[in-house]
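What follows is a structure written as structure tokens; I'll ask about it next.
With one protein chain withheld, the remaining protein chains of the complex are depicted in position.
The block that comes next holds subunit A.
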Amino acid sequence: MSDLKQELKEKIITQLNLEDIAIDEIADNDPLFGDGLGLDSIDALELIVMLDKDYGIKLTDPKEGKKIFESIEVMANYITTHRTK
């Protein structure tokens, strides 16, 4: 699980071009949107594509993303349970 969290942090930094943020600056329970990392709706779309491409998880309802992308901890739990690859 901790490997997956590390992997998610690396992917988020790379794919969302968060070049000023280091991996250790993202705590597992930090909110990804709003006051935390400050991600926005375009980032949410990028994360939905990432779930599909890298973990085989298709989100049919975009509203689900709001809960799933709450934090690295929540994302990692969801991926562990639902991943198909």
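The rule is simple: contacts are C-beta pairs under 8 Å (C-beta built on N, C-alpha and C of every residue); 3 or more make two chains touch, one makes a residue touch a chain; residues count from 1.
The criterion applied here is as follows: contacts and distances are computed from a predicted model.
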Task: Listed names "Phosphate transport system permease protein", "Beta-ketoacyl synthase chain length factor", "Nucleoside ABC transporter ATP-binding protein" or "Xanthine dehydrogenase family protein subunit M", matching UniProt entry of the absent chain - done: "Beta-ketoacyl synthase chain length factor"
TODO: Specify the residue from the set A:Met1, A:Ile23 or A:Leu45 that touches the hidden chain.
DONE: A:Leu45
Open item on the list: Please output the residues of subunit A touching the missing chain, sorted low to high.
Closed with: 15-20, 38, 42, 45-46, 49, 52-53
